[in-house]
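As you look at this complex, bear in mind that one protein chain is not there, while each of the others sits in place.
And now, subunit A:
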Amino acid sequence: MNVSDLNHSELRSLLKSTGLTLQTGPFITHIQSSISSVSENIALLYADHALAEDNGFADFHVQLAPPGNLRHWFRPQVLFSFDNRIPFKPLPLDQAFPMLEWGMNWCVSGHSHQYLILHAAVLEMQGRAVILPAPPGSGKSTLCAALANRGWRLLSDELTLISKAGGALVPLCRPVSLKNQSIQVIRNFEPTAVLSRAVRDTVKGTVAHMKPPATSVAQSQLTAMPAWIVFPKYQAGAETQLAMQPKSRAFMQMIENAFNYSLLGAQGFHMMTDLIDRCDCYDFTYSNLDEAIAVFADLTPPAI
């Protein structure tokens, strides 16, 4: 049963009462909230996601609710809670859905050390995956959204999960987070893409989320093997340029973009060296998405 099998009233009622158990990749998240923007955005962006079996188990139990103080009379807010703990300060109520997305990322990156976890997008074509790590301002999500709309299977926009057994990339297919100008860029690039209403004045500026392609969600059980690591850099007016990067430098950049590399110790080191061994590594500068898509279509598998 998928989220889209529930009508809005049923979804809202479930979220408000016993909660919704959402299957995202290998994780089950139990969500409770009476906030209307949360149910509306789950209906819109998670329509193709499966509901987990209602056997009481969930990896993460999260809630989004207004704080219990008088502030809600003049400036409504929302609190994210995880297993009845409150890890973050409240945000304006309007930011409830982005807060859910950030909170779900936090749940995974902080608690799922059965994987090596990178702050990176990952997409796959013909069994080979490209990892797009995300230094700040890299234009990673814009490129990710564009590729997902041009035939690449979306495994994840934010968190790359690397299995300890064999180094496979495990899908965590969820909405793509677009910020500021990239929202309009993707609207122009793919008018049929489904985007949530833009939320202004978040810590990341204006934020909107793009619904992941249904085919990518449907293939969330299929892992992929990494073939390329591409460090994207959006630069207004720049020529499209793909330049091979030395593997040792790529390694050092990758550990900067890993959430739990240090925590995994020597195992993390060996997992990362295995990953780099498997991949060709590139720096990629772009300003034109059509040209970027063409470059990715021409990527050749690494010679191993």
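We adopt the following convention: a contact is a pair of C-beta atoms (placed from the backbone, for glycine too) under 8 Å apart; a residue touches a chain by one contact, two chains touch by 3 or more; residues count from 1.
Definition applied: contacts and distances are computed from a predicted model.
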Q.
Out of "Stage 0 sporulation protein A homolog", "Zn-ribbon domain-containing OB-fold protein", "PqqD family protein of HPr-rel-A system" or "Fe-S oxidoreductase", which one is the UniProt protein name for the chain not included here?
A. "PqqD family protein of HPr-rel-A system"
(Q) For a quick check of understanding: of A:Y46, A:Y115, A:Y234 or A:F251, which residue touches the chain that isn't displayed? (A) A:F251
Q | Identified contact with the non-displayed chain, of A:W106, A:F189 or A:F269 | A | A:F269
(Q) Tell me which stretches of subunit A touch the chain missing from the display. (A) 246-249, 251-252, 255, 262, 265-266, 269-270, 273, 276
